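One chain of protein is taken out of this complex; the other chains stay put.
Entry: chain A
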Amino acid sequence: MTLRNNTALALVAGGLFGLQGAAVSAADLEFYFPVGVNAPAVETIQALTDEWAAANPQHNVKAVYAGNYEETTTKALTAAAAGDPPQVAVLLAIDIFTLIEEGAVLPISDIADSPEEQEWLAGFYDGFMNDTKFDGKIYSVPFQRSTPVFYYNKDAFREAGLDPEAPPKTWAEMIEMGKTLTKRDANGNVTQWGTRIPTLGLGGAWLFGGLVVSKGDVLSTETGTEARINTPATIASLEFLQQLSAEGVMAPGGISWGDTPKAFLEGQTASMWTSTGNLAFVNENATFDWGVGFLPGGDGPGAPVGGGNFYIFSNTTPEEQEAALDFIKFMTSADAAARWSIATGYVAPRPDTWETPVMKEYAERLPQALVALDQLPHAEREFATFQRAKVTQYLVEAIEGVVTGSKSAADAVTEAQEKADAVLKDYR
């Protein structure tokens, strides 16, 4: 089917663009992408895809919006299992082990084998390349990458008598400042919380990784076979979350990822911990003076990197792989990445993007955008192992169990660690 289309397309393209000659082989690309932020992401992706298609008329590309990250991974893997994979997709960086285990993706460092291409691969920030490697090969190319940052309402800081240019840097400061920022009405009900750290689901697990990093540890390593859920750092991090609600700084119970930006914009919370991917959304909708800082840390600054990378799928022709690589190069080129970054708030993954005039002008207009970049050296890989979805679920259950008060921190991490080890022992 694909082969026949290719031939037909090659004939048409060859007829129309005879000048391009026989050396350029046509490919029919299907490109799956997810949307994980409140931003006009689909329009921007479509526009960029159309531009690449216009510049490469011998190729054909179809951008398919496939839902959120999880749905996109499921769809791509299901299509791959059925023998009809997308040629290229943006999927979570942390899905690398799952994709490799299913034999669904190819090492991009094998496809990008010329010296220029190797140089291009080396031109991404190290912080974003850490989680693209397995067994010495690079499997993905950073695209929509982010780290969480601390958003705060400067007006609320002023009202509470705090310096609006000095957001909290440590957990202790977070609790102290948070107490001053929390406001109650005549009935004693809270109308404005001090802060808001999403603790539910995968978003909660992602942010939790940042807490652990700031205590000098990591949740997982590059082997994909090690989960470090039961450590002093994780227990301290869980206790920090408990303390936040015990001291009345943060709402008790689980806090959802999705409601968080809205709660911040509505003034329900004076600060929030969420992805830089929400920068554009907050910038457009905030009716108050707001700032961005590093995530307050336990022993020092710390954050997880997150987001999605380009993968090239196996079971594709060499022509398709070359075309996919060319497409990826275009999407991560300075101009395209600048537009993508400005439209969404994702951190442009290459230094050259930040040198473009349009990006410099953006950084001047919205200096908050630079915070995530400055925080990058303190960021570590997001929790990722083989059987990621299952093992992450154990971590999620531990965090949710603690914040909802059903488990103690020590019990929760012990239980999660046992379950994770039981799954991962097969891979060691």
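Here is the rule we go by: a residue touches a chain if its C-beta (ideal position, glycine included) is under 8 Å from a C-beta of that chain, and two chains touch if they have at least 3 such contacts; residues count from 1.
Note that in this section contacts and distances are computed from a predicted model.
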item: Protein name as given in UniProt for the chain not displayed, "tRNA-specific 2-thiouridylase MnmA", "dihydrouracil dehydrogenase (NAD(+))", "Acetyl-CoA carboxylase biotin carboxyl carrier protein subunit" or "Sugar ABC transporter permease"; value: "Sugar ABC transporter permease"
item: Which of A:Leu29, A:Leu48, A:Leu77 or A:Ile197 contacts the chain that the document leaves out; value: A:Leu77
item: Option touching the unshown chain, where A:Asp259, A:Asp299 or A:Asp352 are the choices; value: A:Asp259
item: Absent-chain contact - pick from A:Ala41, A:Met129, A:Ala251 or A:Ile342; value: A:Ala251
item: Candidate in contact with the missing chain, chosen from A:Gln268, A:Asn285 or A:Ser408; value: A:Gln268
item: Touch list for chain A against the chain that is not drawn; value: 70, 74, 77-78, 98, 100-103, 185, 187-190, 200-201, 251-256, 258-259, 262-263, 266, 268-269, 387, 389-390, 393, 396-397, 400-401, 403-404, 406-407
